[in-house]
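Notes follow once the structure below has been shown.
Missing here: one protein chain of the complex. Every other protein chain is in place.
Then we have chain A:
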Amino acid sequence: MSATLGDLALEVRSKNAGPFWVTMEVFLRDAEGYAIAAAAVDEQVVARLYAVDPATVRVFRIPALHVVKVSFPRPVPQGSLADRDLHAGQHHVPLASLVPGA
């Protein structure tokens, strides 16, 4: 079975960034893992994983910290009837499950 981003990471986390945005970070273990993640994660990939418009996705690559960070507007506003994750704290899972190159 191929390694996921979660397997390459120390931690993958997600959280609200205010009521209208969600942000998530992949903290890779080392430079090698960072290089794989930095190449694997882009606006199109995130848009596909989260069913959002790629034009709204922002990807930040931070080599000094071995971090890839992703932010996009919450598809469902925080606290609305359809919101099942008020703090957006479980929305890292699709990103963590990504298999680079697959």
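Just so we're on the same page, a contact is a pair of C-beta atoms (placed from the backbone, for glycine too) under 8 Å apart; a residue touches a chain by one contact, two chains touch by 3 or more; residues count from 1.
Following the convention adopted for this analysis, contacts and distances are computed from a predicted model.
Chemist: When one chain of this assembly is omitted, its UniProt record names it as which of these: "Acyclic terpene utilisation N-terminal domain-containing protein", "ABC transporter permease", "Spore coat protein CotJC" or "Cell division ATP-binding protein FtsE"?
Modeler: Checked against "Acyclic terpene utilisation N-terminal domain-containing protein", "ABC transporter permease", "Spore coat protein CotJC" or "Cell division ATP-binding protein FtsE": the hidden chain maps to "Acyclic terpene utilisation N-terminal domain-containing protein".
Chemist: Since one chain isn't shown, list which residues of chain A touch it in the complete complex.
Modeler: Against the missing chain, chain A presents residues 15-21, 23, 25, 27, 49-51, 56, 58, 60, 62, 64-65, 67, 69, 71, 73, 77-82, 84-87, 90-91, 93-94, 97.
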